[in-house]
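This report refers to the structure that appears directly beneath it.
With one protein chain removed, the remaining protein chains of the complex are shown where they sit.
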Amino acid sequence: MSAGFLTVAAGGPPARSPLAEGSHRGAELEERDGWMVVASYGDAEGESRARREAVGWADLSHLPKAELSGAGTWIGSPAEGLATPRGDGWSCPLTPRRALLVGDTGAPPEGATLDLTSSLGAISIVGPEARETIARFCALDTRAAVMPPFGFRPGSIARTPGYLLRAGEEAFLLIFGAAYGAYMWEVVADAGSRLGGRPVGAAALTPALPAPRQEVTTDA
Amino acid sequence: MSRLAATPGERIDRSRPLGFSFDGKPVTGYEGDTIVSALYADGRRVFSRSFKYHRPRGELCGCGQCANSLVDVDGSPGVRACGEPARAGMTVTHLNAWPSLEHDVMSATDRFGGRFTQVGFYYKTFIRPRRLWPVYEKVLRRAAGLGRLRERQDEREWETEYRRRHCDVLVIGGGVAGLAAAVRAAELGADVVLCDEDVEPGGALLFEGGQERARELADQARAAGVEVLTRAAAIGTFDDLVPVVQGSVLHQVRAARTIVAAGAIQQPLVFGDNDLPGIMLSGGARRLGALYGVAPGKAAVVATVDDRGLDDALALVAMGVEVRAVADLRPEVPGGPAARLREAGVEVLGGLTPVRGHGRRALEAVTVARPRGGGERRIDCDLLAVSAGAAPALSLALQGGARAAYDGARAAFRLTDLPAGMFAAGAAAGFDDRESAERSGLLAGAEAAASLGRHHPRLREEQVRLGGERPEPLVATPPAWAGEGGKAFVDLDEDVTVKDVKQAVAEGFESLELSKRYTTVTMGPSQGRFSQLPSARLIAAETGLDLETVGLTTARPPWTSVPLGVLAGRPFEAAKRSPVHARHRELGASVRWAGDWMRAYDYGDAEAETRAVHEAAGIIDVSTLGKLIVRGPEAGELLDRLYPNRISNLAPGRIRYGVLLTDAARITDDGTICRLDEETFYVTTTSSGAGAVEQWFTWWLADWGLDATVTDVTQGLAAINVAGPRVREVLARVTDLDVGKEAFPYLDAKQAKVGGVECLLLRIGFVGELGYEIHCAGAHGQALWDALADAGAELGVRPFGLEPQRVLRLEKQHIIVGQDTDSESTPYVAAMPWIVKLDKEQEFIGRWALEQRRGEAPPLELVGFRCADGKVPAEGSVVLGDDGTPAGEVTSARFSAKVDAVIGMARVPNELAADGARISISDGGQRIEAVVTKEPFFDPEGEVLRG
Partner (left out) sequence: MSFLLTCPHCGVREVTDFGYGGEVTKRPTGSPDRRELNTYNYFRRNVAGVQREWWYHRSGCRAWFIAERDTTTNEVHKTEAVG
């Protein structure tokens, strides 16, 4: 018997984001890899514009997340504060013996993994006002000189323990305890909407969150 | 509305008039005015009544620093009218006078108060008779305070934004020194933030004819990438954090280096009736004219101790004010400005200082004289412009750990011993005049940048140059006070007079810190800006100590008044919610806080919910339970050392109950441990204990260095408990798993699909009825809940909340750690000696303390009880001992319909911990009789639970 009950099972009822109380409001949903995912909030163009010109935020809680523990090359060194691209995801070092895997990394060559997809919520924050939005609820230093793209920081996010991953110049991923999902969505929406932003669906988001394998480019 | 001729530096836009109201009367001003400048132009001179004596007060500083013009704007009291920009349509009212500013009945305290208003009068007067204090308090509360807060505000009326800003260099103060520092540091590549309280940076340059230089520097700063925050006040230094308030935004600035360039605050003089409207700081008078085109008076006398006052006198002459005399405390008034004044026909009187103001409602004349008497002269005037030297604004630096030393030549304190990472420029560093202040700014900027590895090529050269060029200003030290008669105020905010401070010293409050607390001097809204130096001087004079020894007090944050709304933050509460939370709301649950979580207390009918569990079945969301995965080759060893019972011999698929102990054998948490496979354990904890247990496990793991990993998956898993006689019928509809007694015995765990969802089923029962705790990925939690609810609907299954659960578990005498146990409870006290396995080979946490207590009767023991008369004792009620004294405590009590009695648990003295013992409970004086019942009230043999 393993801890299989931790994992969202294929073939079961569609999985629901821990942010759904907030993020599914007014959303057009579609099923993707067993999860109900926000396709758009009915205005893909406006959403695109918001994240290009101000800031957009999207519920990405369905991104696979796992803890990798033990030894191994995938864990890397936490001292540099950088995530390492692995497959279509990142390996984010926490300690010399533990890392957080985010996205479709594929199976690590060594070490033991534990699925944390359901344990952690995720919000992507994208756009020229992304840093300012994050500064409204998070004290981590996100200046590019300190935290360049691929920078990874465990830290306090809106007074709860979480992680911040910089996917690109203007693209960040907040990762936090799933039980705080509704709260976190409210906090991000409050901060972002004051800066001219809006929630966005997957359609408006995709070009902004560079897959790690691609070249990281500055957002227009 | 009368204004001076327009000047290039003025801030008002005469093409854009605006209207607002003051005490119900319409006022017209211009865009760019402050409330005070518009009212001044309108001829008004009195803006408030003083705190204690209700004396009329006029403008003092003209720049938002003093407390003389506190008003209420649109329902918000405590606004400084001399710094607050006038806005069209605003409603401004005075604060501290009734029925009106002109006629204030409380001003009787000024004329007749006498011995009732002496220093310390609260403590001396209102202590006898003690029983009258509530009456005194009512009267005093009405009389004291400035302004009234509305009792209710509209929801989210105050919208605060917090903004964290990391930077290399924070420059506090945007005068010439601060601007120069910011420009230099930014040009060397540093990331710089500059904050200034005024609507534009420039400081004194803006009203002393340097506005072009100010704008040039500001442009340079912005071009170099400096983030310039205006109307932004740094309110304190908290180690590495400087909060900067800008309207409704609170910038939390963390800078690697801080440059304090907060300038200097012109000081008032202390003499009889020095608070009359019309007596103001010369810089304030000059600002009114230069920035707002308002004549500060018609006929003026200027009183000064330094050249700044002479410059200001010249400026007054230039704006057309008739300056009737300048009283300069320096016997020999030197050089240029004095000569120019004389050329302009102004009489400059050396060696004189004001000794008495005259006038009933406002200044009508002033008497000047030699400070120790003689040479008296009375001069009619409606403006007395005062310059008693400049006190550098050091508080923010002092809060950060700097020290201040008295500089006799400048009659002012200046910063010494700056803490690492802090630099000073301008007046704070002792550079008062414009040129040296600018150079000191450039140097501080270069030094701050250099300390960050960004070097200026000629840093050394500049250091040398500046060091050699500190000009020594010629300043006379103002007297601690001058003249006799009238009230001589040391502190206008708090109405503290020379007499009060003298009396405090005479009563033994000789130190500045003590006399501050006794007289409240410097404790008013202006944070001692205008009273700290005068009160220190006065104490020095009274005690015979020098000023260096008397020292300064450090003003506490906030250095500038902050609306409470700014500190209160955004109205979001970091609540944890279960994945099923939305359903509970739809079902009409009453949702309440339980620790960090929002939980369903009941669904409207706790008693019916309890009954449903006994008669059919109930489902309860227990997703809040702490859940840990402990894995690795030494996971079993780790748990053996953490629990007093044996864990490593647990077979995969089996469950055991466990309590966690400290090394003093006190119970800190409880839960179940389920072995999933050889190297993987699934541990549950109490809902509130998850975080603490994770910390506890990882702490010992770090110390012992075992090969195991602990991962908190609390928030990743939903958990739903289904319990009741019909539970197997419910489950049969949603799972293929055989949940029968033989296939799935008590304390077994199995994985299977329930309602299509991959689940872990634990056969345990907190509520006592036959039950299964079903855990699954949180993302499927709502689906699992729905499947169980739908399957059970026809069978009479109901959702039940926390309250029914509490009744049900009490029927079984299942404890809640933290409620039925306290920080003293060992397993022996908690009546679970069976859980302690002292024959275990591991030295588990708590073992030694348990060994030392083995065989001893615990002083208290947790027992169940049943009340005879139907009264429910409050939790925390006292259990009385034989002699009627408190001997124990009720930990839980409820009415149980199933048992048809009030039941509970209590910690009672050992001698009462016997089945059938009678105990007396005192609940707030009410006596309740109860009988100890050590067996569970429901299913004492556990046949139902195991069935």
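Order of writing sets the chain letters: A and B. Residues in each chain are counted from 1.
The criterion applied here is as follows: a residue touches a chain if its C-beta (ideal position, glycine included) is under 8 Å from a C-beta of that chain, and two chains touch if they have at least 3 such contacts.
Note that the structure is a prediction, hence the values are computed from the model and not measured.
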Touching the absent chain when the full complex is considered, from B:A88, B:A506 or B:A664: B:A664
Candidates B:N649, B:Q695 or B:Q926 - the one touching the absent chain: B:Q695
Chain not shown, touching residues in subunit A: 78-79, 81, 93-96, 98, 139, 153-156, 160-162
Hidden partner chain, residues of subunit B it touches: 238-241, 662-664, 691, 694-695, 698-699, 701-703, 705, 712, 848-849, 851-852
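Rule of thumb we're sticking to: only the chains that are shown with their structure count from here on.
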Subunit A and subunit B, separation of their C-alpha mean positions in angstrom: 32
Subunit A residues touching subunit B - in the complex, by the definition given at the top: 1-9, 11-18, 20-21, 35, 61, 67, 69-70, 98, 112, 114, 116-120, 132, 135-139, 141, 143, 145-146, 158-160, 177-183, 186-187, 190-191, 194
Parts of subunit B lying in touch with subunit A, wherever the complex brings them together: 161-166, 191, 252, 254, 570, 572-579, 581-582, 597, 629, 631-632, 652-653, 676-677, 680, 682, 709, 711-717, 749, 751, 753, 755-760, 775-783
